[in-house]
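Heads up, one of the protein chains got dropped from this complex, but the rest are sitting where they should.
Up next is subunit A:
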Amino acid sequence: MATHTLTTPSRRRATGHARRQRVGWLFITPFLVIFAAFLIFPLIYAFGMSLFSSTLATGTKFVGAANYLKAFTDPLFLGGLGRVALYAVVMIPAQLLVALVAALVLDTLGTWLAKASRLLIFAPYAIPVVIGALMWSFLYSPRFGPAGTIFGLFGLDAPDFLASSAIFGSLVNIVTWQWSGYYMIVIYAALRSIDPSIYEAARVDGASGLQIATRIKVPMIASSMVMVITFALIGTLQFFTEPTVLRSIASGALPAEYTPNMYAYALAFSYSQFNYASTIAFSLAIVVFIGSFGFLFLTRKQNGLK
């Protein structure tokens, strides 16, 4: 560093601070360039597109907010929203329950079996989502899957997992299998950070294992659980990959507009309505925004955010 003699302390501190700021910005610039090019500009462009309307017969014209009004009164979009809301109500508690119970059990037992189980439960998360969904599509297939053989052992007919009545449960199963491990690791890490002397104190006071788990551990990891639920909520509202992959074998049970994200995709790439697809995408973003911020507001005491 250059030698500064007899300068006042505050000026030296200010110079050093400004310099650090400049160097900091310099290092961020490559990332900022890519971030702006691939995220900010496309978002602005897509928002601009969503304000226009382009029909097959008459071409493009500016309509402004009328597109958004159309989106929020579109029965297909609202139906898709209702469906993902239902998925959220069923899938998030299911994933959370599996993750919580697994984390609590693994935290209590310290054996090598527990360590191995941790890896096994986490393993599905390491499988890419599309591969996992493809795998399950074969497992569900009446011809290629094991359901026929397994149910046949009990003398029963295998249910059709891909029929309209069963597709909801089938999709819940795939997502729970894939994501519970990830949430379990998050909760487990939070559990590991609790001081074990609290448990000893509780045992001295006469608490049983179950009471320790429910009265001490769960409240102390509340902020992690809120984070898990927020991620799960955002992910579920944007549900896309699994229904799309399953659609190739069950397109009767899964119409093109099954979830809002699938609807936006079909509008853009099957029906060539790019402007309305942008509108649907932004409308979904608005709903996700409201949903996640609303949830964080409701849990402001537990979520640990200021």
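By our rule, a contact is a pair of C-beta atoms (placed from the backbone, for glycine too) under 8 Å apart; a residue touches a chain by one contact, two chains touch by 3 or more; residues count from 1.
FYI, contacts and distances are computed from a predicted model.
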Leaving aside the chains you can see, what is the UniProt protein name of the one that's missing? Options: "Protein translocase subunit SecD", "Phosphoribosylformylglycinamidine synthase subunit PurS", "Multiple sugar transport system substrate-binding protein" or "Cobinamide kinase". "Multiple sugar transport system substrate-binding protein"
Using the definition of touch stated at the top, determine which of A:Gln21, A:Ser164, A:Ser193 or A:Gln211 touches the missing chain. A:Ser164
Of the listed residues A:Pro30, A:Gly110 or A:Gly155, which contacts the missing chain in the full complex? A:Pro30
Specify the residue from the set A:Phe35, A:Phe151, A:Phe269 or A:Phe289 that touches the hidden chain. A:Phe269
Contact set of subunit A toward the excluded chain (per top definition): 1-2, 19, 22-23, 26-27, 29-30, 33-34, 55-58, 138, 141-144, 164, 248-252, 255-256, 266, 268-272, 274
